[in-house]
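One structure coming up, written as structure tokens, with questions to follow.
Note that one protein chain of the assembly has been removed; the remaining protein chains are unaltered in position.
Every chain is named by a letter (A and B) in the order it is written, and numbering of its residues begins at 1.
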Amino acid sequence: MMSKTSLIATLLLVFMGCFPLFVDSAWLAVGTTFLVYAVVAFSQDIILGRAGVFHMGHAAFFGLGAYTTAILNVNFGLPILATWAPAVLVPMVVAFIVVAPIIHLRGDYLLVATIGLNIIFIQVLENDVFGLTGGPNGLFGIDVVKLFGYDFSSQTHMYYMAFILLGLTLLIMRNLDKSKFGRAMFYIHKDEIAAQSMGINVRYFKLYAFILGAGIAGAAGSMFSVQYSAVSPEAFNVTQSIMFFTIVLVGGSASLPGVLIGTFIMFVLPEMFREFETARYLVFGIAMILTMILRPRGIWPVRFGNIPDFLKKGVK
Amino acid sequence: MDIFLQQMVNGLTIGSLYALVALGYTMVYGVMRLINFAHGDLVAFSAFIGLSVYAQIFGESATSLIVVITVFVFTAAIVAFVGVLLERLAYRPLRTAPRLSAVVSALGAGLVIQNSVMLIWGPNMKIFPSNLFPATIWEMGGIVITFTQVMILGVSSLLMVGLYFFIHQTKIGTAIRAVAIDQDAAKLMGINVNRIIMIIFIIGSALGAVAGLFIGTYYRGITFDMGWMYGLNAFVAAIMGGIGNIPGAMLGGLLLGLFNAMITGYISTQWAETFTFVLLIGILVLRPTGILGETVAEKV
Partner (left out) sequence: MKKMFPKLTASLAVCSLVASASFATDMIKIGVQAPITGQYANEGQSIDNGVKLIVEQLNAKGGVLGKKIEVITCDDQGAAQQAAICAKKLVNEGVKAVIGSYTSGATEAAQTTYNRAGVLQTSDGTSDSLIAHKYWTFFRNSFPNSAEAEYTAKYFVDGKKYKKIVILSDYSSYSTDLADATTKALKAKNANIIYEGKIKSGTQNFTATLTKIKSMDPDVIYFSGYYTDGGLLRAQQEQLGIKADFVGGDSNDNPDYIKLAGESAKGTLLINVPTPDILPYDIAKTFLVDYKAKYSMAPASIWSLMNVDGLRAILHVMEQTKSEDTKVIAEGLHNLKDFPGITGPVTFREDGERIGGGYMTYEVQADKSYKIVYQ
């Protein structure tokens, strides 16, 4: 019989898959937003939760993907499907170029450096560099996905596209855990200095995590821009980065249910309780402090860094 | 030459404000290895409290030295109290928890303070009265200095010098330095670490309050979310000068202010923040301990 977590996971997936059948488009939009942000949260988890890199600038990669799609579509007329590959590649290349020189920095310094990178990204957007980025108002009039003359523009279509993306992300993360990368991550998480003495190139693996996370966030970004037909700098600023950072830590690092719960609380609950909109961040703040005091490892922590069961096969 | 000097005056003024805020960051980081993300929001809070204190006690009109001193002292006291509360509620329970948990708590505390301000005073910009300081202006050889600017430069310098002597010449100051070097050893020496941390928060918050009030009088328009950017810039200044190093924070603040003014004046307004952070990343890569160096060693 499946383990408890797998059972819950399957139920959840089935529920989310059937979701469009019994809600109207207002709720479907909320669901789509949840899926897109969950993908970004998971990509942040790869970097922060698993590789343990103090990264508070992730919204920049999300934004790079969104803007790549927007720029290629609005300024250069490329169909949306053709922008998917660039939307994933551009953040990965940028991550490599800007993060490689600073990945060795000590935790807190790296944190502030990533914040700085996010801010620089926002300034580039706001200053309408090369006339491409549209300034503080961003770009609008983004197209919808078109294939063989058929318009995938309804909310249901977008929902399922986001759903598939989430599925892909979870698949990638599962494979990661079982790969050389995953094993290195376990070791580094447990004791970084010991891992280094064993010959694991910590810098390499951290950078690898970064680039992978950036690419996934870029894909989510592309979906985001099509969903709203418009992108602008403030959706990708440091406040958003802090949201993603918080989701991973409050939900539980490297914890699948934790990250989902975190995303739900941060992005879906406010939709459901619109009357409390003004007090929303106040409640978040208090919740953040309380959660950290009561459950410092997150709402749904997992034992990450210990040898996972599938590696202990045969050992009792 | 005139423009250059004028920009320098502007830059030093802002720099002094950054320095005051940076001191709060550097003291807390030096002792607790924690980036007090809530500090910037506390500074913004000070501006609003100051405005209310002024309105409640003096109404819209009067101004004199007594008025100004009362407002400053009252505000600093209230903010210092809130700072201690912050430490007690959001940081102390997490002293032994993983580092990142404290960061999240700090971010949360910042949100709480920021949104409390928004809920209490409303989301609109509030405006400081323009008559708190006399509107006198001095013009010397083409550059203009206002009374407010002189006040900022003067009071900040006094406070910074005062803090330096406090840290280096008094017993409590020595205790603070001891706790910054090694908390456990300090405890063994009989130093009450909890009390020292409380004192640090009092001083840091009070300095932040002075900065907040000056920001209010200088810029006139205050919004509940203005603290974040100040806080971040101040933290950059603290790192530039050497985190944990008090003269470093002062130097870093002034240099950042000057740097900012020069970029804005001579190159462009749009890229000012970019330059600041490129500078920061450059320093982190080339000389991470900052200009005056860090006073802490890394335990392996």
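Couple of notes before you dig in:
We take it that a residue touches a chain if its C-beta (ideal position, glycine included) is under 8 Å from a C-beta of that chain, and two chains touch if they have at least 3 such contacts.
Computed from a prediction, not measured in an experiment: that's the story for all the values here.
Within the set A:Thr169, A:Ser232, A:Thr263 or A:Thr291, the residue that contacts the chain not displayed is A:Ser232. From the set B:Gln6, B:Thr63 or B:Ser157, the residue in touch with the chain omitted from the display is B:Gln6, counting the whole complex. Touching the missing chain, out of B:Ala55, B:Leu85, B:Ile127 or B:Met189, is residue B:Ile127. Contacts to the hidden chain, counted on chain B, fall at residues 2-3, 6-7, 10, 14, 123-125, 127, 129-131, 135, 137, 139, 144, 146, 218-221, 223, 226, 261, 264-265, 269-270. Touching the omitted chain from chain A are residues 7, 10-11, 14-15, 18, 22-29, 126-128, 135-138, 140-142, 153, 155, 227-235, 277-278.
We adopt the following convention: only the chains that are shown with their structure count from here on.
Mean C-alpha position of chain A lies 33 Å from that of chain B.
Contact residues on chain B toward chain A in their complex (touch as defined above): 29, 33, 35, 89-90, 93-94, 97-105, 107-116, 118-119, 123, 228, 232, 235-236, 239, 270-271, 273-274, 277-278, 280-281, 284-285, 288, 298, 300.
Residue ranges of chain A in contact with chain B, taken from their complex: 54, 101-102, 105-109, 111-113, 115-117, 119-120, 123-124, 126-127, 193, 238-239, 242, 245-246, 249-250, 278-279, 281-282, 284-289, 291-293, 296-297.
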